[in-house]
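For this view, one protein chain was removed and the others were kept in their places.
Showing chain A:
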Amino acid sequence: MKTIQVFDPALCCSTGVCGVDVDQVLVAFSADVDWAKQNGARIERFNLAQQPMAFAENAIVKGFLERSGAEALPLILIDGEVALAGRYPNRAELARWTGVAETPVEVKQGGCCGGKSC
């Protein structure tokens, strides 16, 4: 089974409510991670504001921060290799990467387009 590591930007709350607007993507992604874990996927999340050492100790992540800055996060690694940067994966991508079979949508989507705010 592959291991997915998610390096989040510095957030006071991962739901993002401390920002100007609650980020629907973060709320949905948290639910997707939860779903994937329940199906046996190995996913770890690191918040820059809480665990900066995890960013500093990983050469790929450290290099990414130096080149692109914290604004370019999130960064997603699969087994230590860059898989995605600048946005969160959706449930289909998580399913493909981890080999978890995607079940019909259990979680009701919040907005009309299900992703970023409409």
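In this section, a contact is a pair of C-beta atoms (placed from the backbone, for glycine too) under 8 Å apart; a residue touches a chain by one contact, two chains touch by 3 or more; residues count from 1.
Basically, contacts and distances are computed from a predicted model.
Colleague: Refer to UniProt and select, among "Arsenical pump-driving ATPase", "NADH-quinone oxidoreductase subunit M", "Sulfurtransferase" or "Heme exporter protein C", the name of the complex member that is left out.
Modeller: When "Arsenical pump-driving ATPase", "NADH-quinone oxidoreductase subunit M", "Sulfurtransferase" or "Heme exporter protein C" are compared with UniProt, the left-out chain turns out to be "Arsenical pump-driving ATPase".
Colleague: Which residue, A:Ala28, A:Ala41 or A:Val100, contacts the hidden chain when the whole complex is considered?
Modeller: A:Ala28
Colleague: Where the complex has a chain not shown, which of A:Pro52, A:Gly80 or A:Gly99 is the residue touching it?
Modeller: A:Pro52
Colleague: Touching residues of chain A against the unshown chain: what are they?
Modeller: 10-15, 17-20, 22-24, 26-28, 30-31, 44-53, 55-56, 62, 65-66, 69-71, 107-111
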